[in-house]
Structures are given as C-alpha cells and as structure tokens.
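Mind having a look at this structure? Questions to follow.
Now for chain A:
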Amino acid sequence: MIPAPPTLRFDCVAREFPGGVRAVDGVTLSLSPGSFTAVIGPSGCGKTTLIRLAAGLDVPTAGRVDAGTTKRSCSLCFQDPRLLPWRRVVDNVALPLELVGVPRARRHASALEVLQAAGLAHASRMLPAQLSGGMRMRVALARALVTQPQVLLLDEPCSAVDEFTRMQLDAEILRAWRACGATTMLVTHSVSEAVWLADRVVVMAHGRVHADHTVRVDRASRDRSDSAFLGEVEHCMRLLAAASGKAAA
Partner candidate 1 sequence: MSARAAAVRAVGWPLLGVAIVLVAWQFGVMLSGVAPYLLPSPAAIARAMWEGRDMLASAMARTALGAAIGFACAAAAGGLLGSVIALIPFLRRSLYPLATVLQMVPVVAVAPLLQLWVDNGLPMAILSAAIVALFPVLAATIDGQASVDPGLRELFKLHGATRLRRWWKLDLPWSLPATATGLRIAAGLAVIGAVVGEFVSGYGGTRAPLGIVIQAAMRDARTDLVFAAVALTTVVGFALFGAVSLVGWLLVRRWHASAVNDSEERR
Partner candidate 2 sequence: MWRCVRLAVAAFLCVPSSCTESKDGAAPAGRTAVRVQLNWVPEPEFGGIFAAQQDGLYSLAGLDVDIRKGGSQVPVAQLVASGQADFGVMTAEDVLTLRDRGGELVAVFAIFQENPTGFLLHESNPITTLEQLWTSSSTVAVDANPPFVRLLNLQFGGKDLKLVPYTGALAGFLASKDAVQQCFITAEPVECRLRGVPTRVLSIAPVFNPYAAVLATRASTASANPAMVESFVRATSEGWRRYFADPAKYNPAIAALNPSMSIEAMNMAAELERPLIVPADGSAIGSMRPARWQQLERELVQVGTIAAGRTPSAGALWTPPSGSNSGATSTKP
C-alpha cells in the first residue's frame, strides 16, 4: 500500500546568492496532495531555484521548504537527460535504486516495469548515444519514476525537444502522474504546456509569486484546439505579460 502523497509547502522561502542576488525572495506556496502545479515566469524569475530548493539540491537562506516526507520519495527530472553514457538504458533507469542499495534483480525488474509502462521496453538494452533526444528525455523521466516518488519535480523537461516530441512527452508526463499520483510541480517556459498539464498555474517574477491561477477547464475535456482551453492559455499569457512588465519596471 502506497502512503498518501504529502503536501509540498514553501514557507516564506528565500534564496540569496553571494553578491546579493535574490533568486527567490519570499515565496509562500502550498501544493496539495496529489495535485499538479505548473510554475511559469520569464527567464531569471527564480523558478528553477525554487524547484532545486524543493529537491534539496539547494538550501534556502530564509524560510523553509517542507516536502512532508523523506527525501527518498522525492524525485527530480532535470532539464537535460543526464544519462551515464557507458550504461545501457535499463541500468540508467535503475541507478536511483542502485544508489540506495536495492539488490540487482529487484531494481532491474522495477526499471523494466517503468520502461514498459513508458513504451520504452524495446530500448532497454541500448546505450544513450543510440537514442534520439526525445527518447533520452523519456528515459530520464522513467528514471525519475522508478523510485515510485510521492513528490515529483519536473524542471523544464521539454525545453530542448521539438514541438511534436514535446506533445508526446507531455502525454507521457500526464500518464505518469496519473499512475503514481504524486504531488507534482512542473517548471516550464510554455504556457500552453502548463495549462494542458496542470490544475494550477503559478506565475513568478523577480523571485516572487506574481499570480496564482486555477485552471478552469475540466481535465477530461482539455483539447489544444478548443476555445475554452485557448481562452485559459490567453489568460495565463496576460498574467505572464503583466509579471514580465512588472519585472522590467
């Protein structure tokens, strides 16, 4: 029995870098259990710093981050695939389990299972150099899922792939989220991606939360060409433009 996913909480979190740059400047956010939240914002708004703080790769200079659970059940999928070039796909996916000492046979089985679910079973014996960029990213996503995380952090996973691959990858992310039910936070540049995937869109600027919008289109009827969906995208665009203007001011 998998325990219920936790609430991911940011409490007046700030991160100041040497030299006085405040990448994150007093963020308070609460991501409810099992929800899907997208964070958008102009470059340099602090969204990547925020997700690194959530993953524990960085520590806040003020406030606190509470992932409500042990570090182990928190997974991060980076912007780039970060696969070990000398390992076959299956061994790359099994790496997180390997590092916490899961026996070979068991971690191998888990890795094959997530690869199967992602439709990548045929590639399990390949080396990363033999895969396309999109495939590598899907392998990286599978690796993030192999630990059955309760908090899933996605740091612009689609930023380096073409439009068609991005749609494939988005569908894959959605399927994975539904399957594992983790509390999920996605950082992205793409407004339409954010609206298509998330329950809630947070707009950041200058290290602060500028807007917090709940997507009003029902998940079951989301269609990229539907007028209601496009209306939501437009609304978020305006929020982003306002945030950017404020940032520039």
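Note that in this section contacts are C-beta pairs under 8 Å (C-beta built on N, C-alpha and C of every residue); 3 or more make two chains touch, one makes a residue touch a chain; residues count from 1.
The candidates were selected such that all candidates are chains of the complex that A comes from, given by their letters.
As the structure is a prediction and not an experimental result, all values here were calculated from the model.
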Could you sort through 1 or 2 and say which touches chain A in this complex? 1
Touch list for chain A against partner candidate 1, complex: 55-57, 71-72, 76, 78, 80, 82, 84-87, 95-96, 98-100, 127, 129-130
